[in-house]
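Note that this complex is displayed minus one protein chain, with the remaining chains in position.
Moving on to chain A:
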């Protein structure tokens, strides 16, 4: 590769026909080219392969990938659009590569954090030591809609609250990772991790004989094993596991059916289930059969019309009573949302330290809680440099990215903040790392995040090597959400 000439505020690298343009934007870190344009080691075999590829072949492969995804039906629905038809999440064929060493360091941090989250959930629904110790203000719990009073005193089988966790990470430098968000309710995206890999294996088998990439394909087996390990004491040797979906029109339906299929378990909807003799049972062609572990992909609110939202048709009347009497395991447990709430997020360093007795290995993004008057004043003064998020929002909706917003948008948010400060948190804009994507003009850097998937069971914490890399396909954009023009990449963790 030739070091390109710097012009304006961009540096252009060229090698062969490939052109890479890096925006010079403070300390911007590219995971392939580092900060200074020197190829990073994890990418060296990939780069050799890539330099030898015909652009026309790669373009054909990019189109082929799309056809494969359509055929498999990996589509999602965009909410709030009249023509809410099925769309594909764009897939980029350039893998995101993480070295084995980087990964093991990350894993230690993730495991520590996930253990702390589980300990926190147990504490918060029992003695609330953390509040007694004055490390978490009581109003964070008392006034929080994500706290479920119905869970007070309930101990789930195996002591596991969050069987499946997704930790959203961003990177700003070779050794700088931050947790952007914890997903302790029903994290999605794991089917993309698996299908992206399948697609890459299908299209570029030679890449996998040249690179030693750790396999992700055991995830469904691990998931089933870890769910079964949390079955209630009353169930037999082979507990019956089922996946609960809101139905085929849900945006993540593909994933629900994919996981049920790969685990070899039934995919059920609320109307397939009812409480029979104190157990939750599914209607089969031979009659009602009890379920031991329900991996539910339905939100708490909709889980049980008798105990939560009475108008919900997605759940099972009375399931929470069965749960409390130990007749079924619900994964994740109801009420785990209190651990991934954006307001609680800002206390995560304290939470990790309180339950593990160690400093948190993974950093939090510094966060201003706008309900605090001093923080609010700071946020209002520095709005143009900050990212402001709704405490309970998700999917990249209802957030403000200061540096890329117009004066009018800033003013609008200023009004919202003043009207309801407790509804918002603010964070500095990080210079997120980039990874190249494949474009018509060659490689181009785009911002990424990473969601590793973590399984928790009484036997331990299992982290699949890889995860879901989401990439903001629009130049300069920091928003990676699929509902807002984000795409995905295959994520490789190399063997050391």
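The criterion applied here is as follows: a contact is a pair of C-beta atoms (placed from the backbone, for glycine too) under 8 Å apart; a residue touches a chain by one contact, two chains touch by 3 or more; residues count from 1.
By definition in this document, contacts and distances are computed from a predicted model.
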| item | value |
| --- | --- |
| Chain not displayed: protein name in its UniProt record ("Alpha-E domain-containing protein", "4-hydroxy-2-oxovalerate aldolase", "Cytochrome c oxidase subunit 3" or "Branched-chain amino acid ABC transporter permease") | "Alpha-E domain-containing protein" |
| Sole contact to the chain not displayed, among A:286, A:359, A:415 or A:440 | A:286 |
| Option touching the unshown chain, where A:76, A:253, A:308 or A:368 are the choices | A:253 |
| Options A:64, A:129 or A:266, residue touching the unrepresented chain | A:266 |
| For chain A, the residues touching the chain missing from this view | 70-73, 248, 253, 257, 260-261, 265-269, 271-272, 282-287 |
